[in-house]
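Every protein chain of the complex appears in place save one, which is left out.
On to subunit A.
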Amino acid sequence: MIWTDLKRIMRAGFAGFWRNAFVSLASTMVLSFALFVIGVLIFLGAMLDTSLGQLRDKVDINVYFLTTAPEEEILSLKEQIETLPEVEFVEYVSREEALQEFRFRHENDQLILEALDELEDNPLGATLNVKARETSQYEGIAKFLDSNETLSADGRGEIIDRINYFQNKAAIDKLSGIIDSAQTISFAIALLLIIISVAMTFNTVRLAVFTAKDEIGVMKLVGASNRYARGPFVVEGIFSGILSAFIALILFYPLTLWLGPSTETFFGAISVFDYYLNNFGQIFLIMLFSGILLGGGSSYLAVRRYLKI
């Protein structure tokens, strides 16, 4: 019985979709637009995340040690820092590695290289590069490093030359602020656009259902259950949603292909087209699910008020 009903509701829904082609087309267009907006938000979100991620990667704390600092003490400090929960990883650059890197960086500057060769000893100290999980956590890490107690607890005295956090504090703070604001603003804009799209879709579907309100009344008067009267409209909405998801997905192909190189330059490292191709399955599912939910859900709610007969 349920299967028979389901089959009939589906059939009536599909027939209704094709027979009210103009109304269906209007709903599908609005739904496609709503899904397109959702898609754009997905892409922008991904671009923004990548850019912010790259910015975050650029921020770290470098602890420069005195040239006289014994390596085992530096490594012991490294272990201490690694136990801090806010630390993601600590990279140790020994004096030799620092020198090698310096030489490599200035391989074309003969004067510097010659000056370096004149020196008897390696003038560079070892470094610890500390990476925090969140940019806001650098201050805590810097304070930990700066506390004399931590560094002189074993009584071996000063080994740190300088910590660059305090020189870069203003820039890091500003960057943290920018990252936080960018996330908050993008979330607010996304939320607003989603609300507008949903409201627009719901109103269009409500208008479409309004044109059929007498029909719903007649269905009820000949004894149709709410489920049976509502079913075809929900099927129409779902079908419209699925169709819209495909339309939006197809539109994104040429659009991302065209915008790919520009986004790669603007956001750095990531092309929106590559993102589209690499995450196609996920984007497809989000679009499809959103389409079904928006189309079917709007129809379900829109029909409800006309069922009270």
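A few comments on the model shown:
Note that contacts are C-beta pairs under 8 Å (C-beta built on N, C-alpha and C of every residue); 3 or more make two chains touch, one makes a residue touch a chain; residues count from 1.
Keep this in mind: contacts and distances are computed from a predicted model.
According to UniProt, the chain absent from the figure is "Cell division ATP-binding protein FtsE", selected among "Cell division ATP-binding protein FtsE", "2-oxoglutarate oxidoreductase subunit KorB", "Na(+)/H(+) antiporter subunit B" or "ABC transporter permease".
Only one of A:E73, A:D180, A:E215 or A:E264 touches the chain withheld from this view, namely A:E215.
Across A:S181, A:S225 or A:N278, the single residue that touches the chain missing here is A:S225. If you put the hidden chain back, the residue from A:N20, A:N62 or A:S186 that touches it is A:N20. The chain not displayed touches subunit A at residues 1, 4, 8, 15-16, 19-20, 212, 214-215, 217-226, 228, 309.
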